[in-house]
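See structure below.
Note that one protein chain of the assembly has been removed; the remaining protein chains are unaltered in position.
Our next item is chain A:
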């Protein structure tokens, strides 16, 4: 067994065994509390530039399969686990997680006291970390000087426009680091989906004459994708709009709100979110390190629609004068509960209502 070390910005070092690709990486270290769904998380582009610590100690139990990818390749820089399954077992399994990690160039470390590590992240907040084969005198100083990429959205988004044509309602999906589950949720509803790159101009989108706009999830600090703000401002006035995760944060920024970085984020799917007007609670799939600042909403047209029940983080917003809303969590789940999937139906209803209004007003 080859040794590998996880070095934290605060100087902590965790020793473990190497698996996956044989490369050193540096990235932000975050923890995920889901007890299943590692394949979805690892390939979720919102994890780009992050090393994931799984709090559940047994990872890889059911291997890797054909259908549960959220993007084609690993999005996370690396993964940290307590134990990787020796013999995964599931009828859909194609290969083991370490095999896949090795093939797709993602390093990993096992044998780590992930609970101690999680507590450290909880107490210190998210930290930068290096996964290395050898700890040298420079490791820590290099790590301290390491800067996360500020082009993560640009790196994650599609370079070209593409379409999944159907005869259904037309949705323009702006890809900031799109999760496949959003496409699946729309496909399930028969939508005609047109996917645009993150830096698409509003005119290009409008030229496609969509019935609705969907702002996807994506990695990193929303400020790094501020170039999308004017596009969103132009679109939300004309076409019904829904934002998810990073899309929600950008929607908030576009309407005068501000975002801030959470101490250690929400990553997992056992957090309940309250839908304020419907008085319902849903368990939601979450993966975000930033959130919308409540105080910044004061002089905006944004209304809080959802909040996390424990720390009251803003989890959903609605624009007063337009058909536009956004949620911080993933109604598309994968991994995690399907409780909030109804939001896609709400979106389609909103589109239908908007159409009716237009017809009536015409």
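Convention: a contact is a pair of C-beta atoms (placed from the backbone, for glycine too) under 8 Å apart; a residue touches a chain by one contact, two chains touch by 3 or more; residues count from 1.
Note that in this section contacts and distances are computed from a predicted model.
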Which protein name, taken from UniProt, belongs to the chain you can't see among "Carbamoyl phosphate synthase large chain", "Dipeptide transport system permease protein", "Extracellular solute-binding protein" or "Response regulator"?
"Carbamoyl phosphate synthase large chain"
Per the whole complex, from A:36, A:142, A:161 or A:296 the residue touching the absent chain is A:36
Decide which residue listed in A:68, A:211 or A:315 touches the omitted chain of the complex.
A:68
Going by the contact rule already stated, which one of A:55, A:255, A:287 or A:326 would touch the omitted chain in the full complex?
A:55
Could you please point out the chain A residues that touch the chain left off the display?
14, 31, 33-37, 39-40, 55-58, 61-62, 65, 67-68, 82-83, 85-92, 113-116, 118-119, 122, 264, 268-272, 274, 279-281, 283, 309-310, 333-338
